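Below is one structure, written out as structure tokens; the observations come after it.
All protein chains but one are shown at their positions in the complex.
We just call them A, B, C and D in the order they show up, numbering each chain from 1.
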Amino acid sequence: MSTHKRRRRRPRRPAIAPGSSPGTLAIDPEAPKPVIQLIAYGPEEVVEVDAPSVGELSGYLDDWPVVWINVDGLGDEQKLRSLAEVFGLHRLALEDVVSLGQRAKVEPYGDRLFVVARMPVEGAPDETEQLSLFLGDGFVLTFQERRGDCFDPVRERIRQGKPVLRRSGPDYLAYALIDAVIDAYFPVLEQVGNGLELLDNEVLESPQKDTVSKIHAVKHRLQSLRRSIGPHREAINSLLRDSAEFVQPETAIYLRDCYDHLLRLSERVDVYREQCADLMSTHLTVVSHRMNEVMKVLTIIATIFIPLGFIAGLYGMNFNPEISRWNMPELNWVLGYPFALLVMALLAGGMVIYFRNKGWFD
Amino acid sequence: MSTHKRRRRRPRRPAIAPGSSPGTLAIDPEAPKPVIQLIAYGPEEVVEVDAPSVGELSGYLDDWPVVWINVDGLGDEQKLRSLAEVFGLHRLALEDVVSLGQRAKVEPYGDRLFVVARMPVEGAPDETEQLSLFLGDGFVLTFQERRGDCFDPVRERIRQGKPVLRRSGPDYLAYALIDAVIDAYFPVLEQVGNGLELLDNEVLESPQKDTVSKIHAVKHRLQSLRRSIGPHREAINSLLRDSAEFVQPETAIYLRDCYDHLLRLSERVDVYREQCADLMSTHLTVVSHRMNEVMKVLTIIATIFIPLGFIAGLYGMNFNPEISRWNMPELNWVLGYPFALLVMALLAGGMVIYFRNKGWFD
Amino acid sequence: MSTHKRRRRRPRRPAIAPGSSPGTLAIDPEAPKPVIQLIAYGPEEVVEVDAPSVGELSGYLDDWPVVWINVDGLGDEQKLRSLAEVFGLHRLALEDVVSLGQRAKVEPYGDRLFVVARMPVEGAPDETEQLSLFLGDGFVLTFQERRGDCFDPVRERIRQGKPVLRRSGPDYLAYALIDAVIDAYFPVLEQVGNGLELLDNEVLESPQKDTVSKIHAVKHRLQSLRRSIGPHREAINSLLRDSAEFVQPETAIYLRDCYDHLLRLSERVDVYREQCADLMSTHLTVVSHRMNEVMKVLTIIATIFIPLGFIAGLYGMNFNPEISRWNMPELNWVLGYPFALLVMALLAGGMVIYFRNKGWFD
Amino acid sequence: MSTHKRRRRRPRRPAIAPGSSPGTLAIDPEAPKPVIQLIAYGPEEVVEVDAPSVGELSGYLDDWPVVWINVDGLGDEQKLRSLAEVFGLHRLALEDVVSLGQRAKVEPYGDRLFVVARMPVEGAPDETEQLSLFLGDGFVLTFQERRGDCFDPVRERIRQGKPVLRRSGPDYLAYALIDAVIDAYFPVLEQVGNGLELLDNEVLESPQKDTVSKIHAVKHRLQSLRRSIGPHREAINSLLRDSAEFVQPETAIYLRDCYDHLLRLSERVDVYREQCADLMSTHLTVVSHRMNEVMKVLTIIATIFIPLGFIAGLYGMNFNPEISRWNMPELNWVLGYPFALLVMALLAGGMVIYFRNKGWFD
Partner (left out) sequence: MSTHKRRRRRPRRPAIAPGSSPGTLAIDPEAPKPVIQLIAYGPEEVVEVDAPSVGELSGYLDDWPVVWINVDGLGDEQKLRSLAEVFGLHRLALEDVVSLGQRAKVEPYGDRLFVVARMPVEGAPDETEQLSLFLGDGFVLTFQERRGDCFDPVRERIRQGKPVLRRSGPDYLAYALIDAVIDAYFPVLEQVGNGLELLDNEVLESPQKDTVSKIHAVKHRLQSLRRSIGPHREAINSLLRDSAEFVQPETAIYLRDCYDHLLRLSERVDVYREQCADLMSTHLTVVSHRMNEVMKVLTIIATIFIPLGFIAGLYGMNFNPEISRWNMPELNWVLGYPFALLVMALLAGGMVIYFRNKGWFD
């Protein structure tokens, strides 16, 4: 559990001192250096450039209807600042690009729309990576923390020349990227669902010592998923409601679909959270039931033998039968011992029957 | 419990890869092939056609005031796409038609209104089937996952020539279908209510080992009912508020009634959920009360016999009475043994009376 | 508990099959036959007619400023339909009149205002009776499930010629009836409050076996009261906000007072619900405290006697003191037995003192 | 606890029968007779009249800019009705004046503003007294349940001629009175806070038998404070928002300050409620921890002595050592008894060490 938390909090570390000038960039010295990838396309053609210099970019902006510049890595303040200059990014937006741990949001800065989304990270189910996206006139500029993303199908669609995508403006590209991010949560949730099913069996059939912490871990993951997914709803909603200047009406229909996917994600998270809570309560009931059963059986055994022990003790007393016939005459009976055994057997049997009738053995 | 979940999640499986082009149809290969049924009617006449080809449909659209095309089964991408073309369905809407597991919703796509509702499935109380309904100029087009629905009374009303239905437009037909879906939840809830009553008796009179999981199962079913029913409220509300171009004022009055039914459904679900929570808490109280009773009785028995055993042990000591008259003179008393028994009896009786006075036997 | 539930759900039984034509009347065959009572009045005069025929009614509508037609019993479809025709009632409204179990609501149907309210039933504190009220031009038409209501003071006020009532229109009469219904909840709540006070004493002074179910019963009743009272707020609110054409401004002031009463009812229900929850938690604390006390005392007794028993057992061992002077020399001491008793007494006394100092007897 | 409740509910007793004519006054026969006190003032002068007759009042209304008529006691229907006539009070407002137990509210009746506030009662921390205030053109009319209020500082400010107060209209006077009522809650809360601090120590250091009910009592008081304070917020808010005709803009600034005080009161109540809940949970943890400790120690003692007792019992067996050398040869060992004692001591010591290592003595 602790490793999980330590990992989550680390990216927020290189924090800016309170009171610093806004726009101060807190570059993490260990962050990978930025690598630029450019895809420019129109209805007819497409061109891809790997690692262009910042200076080359403006040329493409003029020549192509839609230019997508993707930056992987945030470890070079100089390069980021020169990108900001070329694309006219506000310094507060740039500060947010490098301040990881932002919530998903949409913020207009003049004629640039700044969108933050959080992508699930493959292989690290409790982490999300920050995607910063700028939508401007004729371009989409995306920043990612490191290489590796869920956008390859989108790139493929551009290359294959899917008509809707190639003929639409940068707002549709922005939609396609956001949609890819959101849909990437579905497999993550699927995985959580499978984990819950396994846990369900474990709880009912063979609860382990660490079952509680497993359930807690799933609960944690669901909480962090909820916190990642939730703000996207507000963000998409504000795109639909307040950003008409950036989003064409045709694209808005697609964004509405995107919003619908978010609703379904949220609903599924809620379903899993309820299941998680039920699992926990079932687990506690099962464990306490077992404990009660153990204590009951143990107590029944003790309760049966204590009276028997008393009778045995009775005939271990040393009263002198020779002094009077009132003193333990049973000791000298011919069948004294069998009689005592019989009394004990009857007592034990009676108690067992009584307890069984009361239903205490169930 | 696990079977229930596995079943519910399966229909969502043939998911679309994140980043895919919107409008990609995820056809489940095991889904039944689509079968079309057409009913066209006007105030005076009605005609029914079983399994017409897609090409024939447009003819009816021109000739009849209202045409209802119902499609059972979603297993043929080609046929669905050609239907979409004939009726002018948006590709996002068509994607939703085959992506099962949609929440109830209303989405206008130009001059087509797209409605999703979830029908309870007879005999599978935890499942719902997705009904996709398109309302356009002069037609209602419905898609169902498979044959079998709750619309036979509506078909009968069309055939019998009920005047309101026959004289109204397709919006009234759409209302009639949605109303049938919503009313189909009432018997499902009735069943849950009966189950709760049985559980109520079981909890109070003869709690079983699996009572907890039965209560959990009912709770689960109520949660999934709530999740099925809830979004219909938003959907109907948006029909009433935002869809004036699709819904005539006279039909709106009927939809308002429909909304009222949804309110009553929601209320009843809430009542049952509260009863469920109460049942659970009553059950836990009853179980813990029984356990406490058992432990108390057992402990009382042990507590009574341990002091008696001590006294018996006392007179089992081997101090030598011959060495001094201080050493266990009772052993040589004439009535030593009866005296010891008397002491024990008094002690036991005293404890019983004390415990009873304290009310520990209640 | 179960009887209570069975009773509540029964009136909903004669349900309409899903998909039926709207406006289908589900007449309960056991329902009492409708009996009409008419009161017509103006500023100067008043006339009462018992059991007029439906045909006679329209005459009064023309002649009198305000006509109140009250119908007790809903067991005759023919009569209800002819009433609906005379007064121009919408078929959906009429369906709601006979579908018992409606929530309180206000629905305009053209120039008829349809109001549903739920009246507490005297002597059956968990039940409410449905009052359906139609307000139209010059008349108020009320339907009740059976004879017996809380309107006698209103009738008396009409007869006595209270000026405000006699001079106002039918909207004021409707207000007076609704106000009577709402005020009828106050004594019901008063009764619940008295019951809570008794339970409070019972919990603190002499908890019984069925205390839990008594608390649950009160909680149930409060929940159903909340569910009865709550929708009236929305209803009155919508009367105040949206029904200006039916309600005169002077009457609106009275309805606002009515709304205020509802707020107070709701608040009182909340107070009682909190008291109920506190009672339950107090009860559980008290019960668990008692149980703990019992177990503690029993365990202390056992704990004191087990070591004593061990010492007694020690001197019951049969080591042969004749073989060596190391073997149980105490047995042959002159004061061996008193010494052993003294040791036991000291041990027991020490334990008692230790336990008392620790505060375990408190 | 019960006395507290009985006290709170009593003032609501002389309830009006459901269905009564609105405006019926439910005069409590035990209520004190009304005593009128008049203060009239302008920028320059002030006059106070004790117990004027109702007839004299209108004279002052004409002559002075602001007239404050305060009525202590509500036990005389005639006098109240004549006051209502002089000041043009609506009969519903007058009904509310005598129906104690109103929530704080603001209701305009034509050109009279009717305000209800609830004053904390000194020395009875669970009670509040109803203040009914009418604000009209040139006058403020207040009704209190009985003599004694928190307005003496306001009277003093009028007498001393505080300029803002003396130069402002009756709306400022109304503000000053409402502000005095609201500020009177601060010392009440302070008291609750001190009580919580004492309880905090009690819980941690010396939990008593009645600690739970003390915490419950504080919780109750906080709930009733919340219910008294909460509606004032709505009331002041509606004064600020909807009552521009009664409240001058300058006075509105003061009312906003008043609202801010209410926010702080609410926040403090919430802080205390959280502390209360924490106290309860801490208390339960402490109590259950103690109980567990007791049971653990007792069980450890028993567990150590039961095996010892078994060994002692072993050598108390009567097998005949003379018949064979296999039968209890230890009994005839020279060091048999010391050996047995040693075994027991080792066993006991081993158990104690084992238990200590396990940390069971902590």
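Keep this in mind: a residue touches a chain if its C-beta (ideal position, glycine included) is under 8 Å from a C-beta of that chain, and two chains touch if they have at least 3 such contacts.
As the structure is a prediction and not an experimental result, all values here were calculated from the model.
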| message | Can you say which of D:Pro34, D:Pro231, D:Gly316 or D:Gly336 touches the chain missing from this structure? | response | D:Gly316
| task | Identify the residue among A:Pro32, A:Pro52 or A:Gly101 that touches the chain left out of the display. | result | A:Gly101
| said: If I consider the whole complex, including the chain that's not displayed, which of D:Val47, D:Ala124 or D:Leu204 touches that chain? | reply: D:Leu204
| message | Please identify which residue in D:Gly59, D:Gly88, D:Pro187 or D:Gly349 touches the non-displayed chain. | response | D:Pro187
| query | So that we can see where the missing chain sits, which residues of chain D does it touch? | reply | 150-154, 157, 162, 164-165, 176, 179-180, 182-184, 186-187, 190, 193, 196-197, 200-201, 204, 253-254, 256-257, 260, 263-264, 267, 271, 274-275, 278, 282, 285, 292, 295-296, 299-300, 302-303, 306-307, 309-310, 313-314, 316-320, 323-324, 326-328, 358, 360, 362
| request: Extract the touching residues of chain A with respect to the undisplayed chain. | output: 1-2, 5-6, 9, 15-22, 90, 92, 95-96, 101-103, 105, 107, 109, 209, 212-213, 216, 219-220, 223, 227, 284, 291, 294-295, 298-299, 301-302, 305-306, 308-309, 312-313, 315-318, 328, 330-338, 340
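Criterion: only the chains that are shown with their structure count from here on.
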| request: Average the CA atoms of each chain to get its centre, and name the chain whose centre is farthest from that of chain B. | output: D
| task | Please decide if copies chain A and chain B contact each other with the same set of residue positions, more than half shared, or with different positions, and reply same or different. | result | different
| query | Between chain A and chain D, what is the gap in Å from one C-alpha centre to the other? | reply | 42
| message | Can you work out the whole-Å distance between the CA centroids of chain A and chain B? | response | 26
| Using the touch rule from the top of the page, what residues of chain B touch 2 or more other chains? | 295, 299, 302, 306, 309, 313, 316-318, 328
